[in-house]
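Complex shown without one protein chain; remaining protein chains in place.
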Amino acid sequence: MAVETAWVGRLVSREHKREDTVISVGKATIGGPHLTVIAGPCAVESREQVLNAARLVKASGATILRGGAFKPRTSPYSFQGLGKEGLAYLAEAGQKTGLPVVSEVIEAGDVPLVSQYVDILQIGSRNMQNYALLRRVGKSSRPVLLKRGLAATMEEWLLAAEYIMDAGNPAVILCERGIRTYETATRNTLDLGAVPVVKALSHLPIIVDPSHATGNSAYVLPLAKAALGAGADGLMVEVHPCPRQALCDGDQSLSPEEFKELMDQVRRLSGALGRGVVKP
Amino acid sequence: MAVETAWVGRLVSREHKREDTVISVGKATIGGPHLTVIAGPCAVESREQVLNAARLVKASGATILRGGAFKPRTSPYSFQGLGKEGLAYLAEAGQKTGLPVVSEVIEAGDVPLVSQYVDILQIGSRNMQNYALLRRVGKSSRPVLLKRGLAATMEEWLLAAEYIMDAGNPAVILCERGIRTYETATRNTLDLGAVPVVKALSHLPIIVDPSHATGNSAYVLPLAKAALGAGADGLMVEVHPCPRQALCDGDQSLSPEEFKELMDQVRRLSGALGRGVVKP
Amino acid sequence: MAVETAWVGRLVSREHKREDTVISVGKATIGGPHLTVIAGPCAVESREQVLNAARLVKASGATILRGGAFKPRTSPYSFQGLGKEGLAYLAEAGQKTGLPVVSEVIEAGDVPLVSQYVDILQIGSRNMQNYALLRRVGKSSRPVLLKRGLAATMEEWLLAAEYIMDAGNPAVILCERGIRTYETATRNTLDLGAVPVVKALSHLPIIVDPSHATGNSAYVLPLAKAALGAGADGLMVEVHPCPRQALCDGDQSLSPEEFKELMDQVRRLSGALGRGVVKP
Partner (left out) sequence: MAVETAWVGRLVSREHKREDTVISVGKATIGGPHLTVIAGPCAVESREQVLNAARLVKASGATILRGGAFKPRTSPYSFQGLGKEGLAYLAEAGQKTGLPVVSEVIEAGDVPLVSQYVDILQIGSRNMQNYALLRRVGKSSRPVLLKRGLAATMEEWLLAAEYIMDAGNPAVILCERGIRTYETATRNTLDLGAVPVVKALSHLPIIVDPSHATGNSAYVLPLAKAALGAGADGLMVEVHPCPRQALCDGDQSLSPEEFKELMDQVRRLSGALGRGVVKP
């Protein structure tokens, strides 16, 4: 069946640009023939924790380090992240391991600050339609990782990317992370149909976050492999040196051993899928 | 059945404050024995349009005037509102009719500007979890009308109110406006179960917006009456002097005659419900 | 806005029949100017229980008695109802109080049996698209109360009614009972938007079941009033002589006193809505 494209934005669309967009950050690339794996803790908790995490994810083959410093939390009384201090620890861990880093920015006014420390600016699910923030990162020279909103349609998601591109920034990475449905056996429902639909409608790269989607480390590996089967350009996975001690989302964080196993299986799968894995 | 309250925030909860919160703005009150009706156009389009709208909604009995100046839109290419100019028109219409005014603020940095023109700051659905914005209006002296997020649980919504109250502002008005479901016969699914649940868990006033919920003016009157039956403290309704010419959401805007009919029926119903209607 | 009708079936549609369908059962009528209240226990548990329930709901003004004998249950190990014995108790309670009775039929082969005992055949949510059952009750001379499926669109629901009408039975009563959404504060999300939409598209009567929708007796009264505000032709409410001892759905059952209060408020509201209440 022909794919319906009337609803898509301009700059994000395949009509505007036929070939896939490939985004380079340090030695890593997102989009293109190679798979990318972004890994690290949900939240930066200490200098030591993020440095340990960086070393172990690099050892297993991750090419980009993640870590939250400004954490949007449902309750005002939950741990809100280490802020600027956390960014500094993350940047240091990135430098020591040679890994580019990504972290979330939650307020337009913080974009200059966060940009000093990170290589990729992340927009979280809650802010997918925070248009002031989208326009502001659209004026940044940093690539933007745009998570799908909790109950966003693919159309709304692509139009959020359009806001960023329309403001001047062509380097947008889409990230599917599960949508809200009636099902409670997993935290969210990972919508892997989004991968081929986005690929049909847009030239932008798309990666998948199975950690937030499932909320359960036991399900991260099968859904990571499913994401690659669906054609995703990479993964974003939560890894913690000691998941049981995590201040945030420990239930869904992989242990170092689990992450190593995931990378082994990703490598095996990538050949059968006709794609390599970016080397760290 | 006993109502489960463990999950609610502190300051928003009935445990923290047993009696209903009543918020006064000019001659209008929200919460308490009387019903409040907020009405006006989706977007301020011109000085004349909003002044006409103000006069006609006041004539039929509305007590607060609404009108959007900063419009968050799914596409960057849709009409984004008149901004500061629109706020000035709205404020003038409010002064000439003696109606307090409410308008949306979409960015933390705009709070001082918007506060100069409006009596109530509105937080829209897309920004319900924009915590920087919530904290900022929490430091304002203006009451805040907090719309439920498009796919927010009642718990998340009450915790968003908690962010505002925790920042220092006790005057929060909750507004149910429909949630996202699989059903497409109406734009959203109005969740009137939220009214008694919120009343059980919280002391804050709750009003209902049947216009955004249905997206169709033909369904606004029955759902307005349903909202009052459920125990809502008031309504927020879109009214346009000429719905067919509206720049935004004309399909769901009531005509002057339809709004007059709605107010007549609201008055008739309010007696049977043991509540009066605030006099304009 | 004009109402879109292209998708509706033939026999159920307003195009096919402009005037509202009114269904008479004994002294009760469903549809038309008067409101109908169907009440009784979720499940028939004993001869005494259903007779007590019948007497008390009649005393407060209910016009039709409900009670489940064949109970579709999610688990095969839950109480499945008293079956034929339960039907006999229900019919006896109806005869002694002069109330017509309604009960669910869950299998096409049971239609003759259930029809011997009841005045109205109920099709439950799980069977809304059990087409063999729909066709079979379509050949019955009993009116059919058709509950909306748990995640059925209004279109699918009306087309299920079309199956019944197409098989020869014009007496279909639609019953909104909440749909499945992501929200867990209530058991289901009562979709009162369905009332005006169904009224616009179809001539069939529509009633509302706030008991199954909320799953919590504390929310039944406000949502019952909301349903009437939305224009519903009546209510279906669970009432148990002693809710704490109910074998099924006790949390959502009204006590005799709560049901009396509900009927008092329904009567008060019906005048303001320009509708009377059917006298028992």
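For clarity, chains are labelled A, B and C in written order, and residue numbers in each chain start from 1.
Criterion: a contact is a pair of C-beta atoms (placed from the backbone, for glycine too) under 8 Å apart; a residue touches a chain by one contact, two chains touch by 3 or more.
Just so we're clear, the structure is a prediction, and the values are computed from it rather than from any experiment.
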Ask   = From the list C:Thr63, C:Asn127 or C:Ser140, which touches the chain that is not on show?
value = C:Asn127
Task = Please pick, from C:Val114, C:Leu159 or C:Leu247, the residue that touches the omitted chain in the full complex.
result = C:Leu159
Ask   = Mind pulling the subunit A residues that touch the left-out chain?
value = 1, 3, 151, 153-155, 179, 181-186, 189-197, 200, 213-214, 216-219, 222-231, 251-252, 268-269, 271-273
Ask   = Contacts of subunit C with the missing chain: which residues?
value = 9-10, 72-77, 106-109, 126-127, 129-132, 150-151, 155-156, 159, 162-163, 166, 180
Inquiry  = Considering the whole complex, not just the chains shown, which residues of subunit B touch the missing one?
reply    = 151, 180-182, 184
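Please note the rule applied: only the chains that are shown with their structure count from here on.
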Task = Could you name the chain whose Cα mean is nearest to the mean of all protein Cα atoms here?
result = B
Message = Let me check something: if the centre of a chain is the mean of its CA atoms, which chain is farthest from subunit C?
response = A
Task = Give, as an integer number of Å, the spacing between the C-alpha centres of subunit C and subunit A.
result = 48
Task = Starting from the mean Cα coordinates of subunit A and subunit B, work out the distance between those two points in Å.
result = 35
Query = Which parts of subunit C, given as residue numbers and ranges, touch two or more other chains?
reply = 151, 181-182, 184
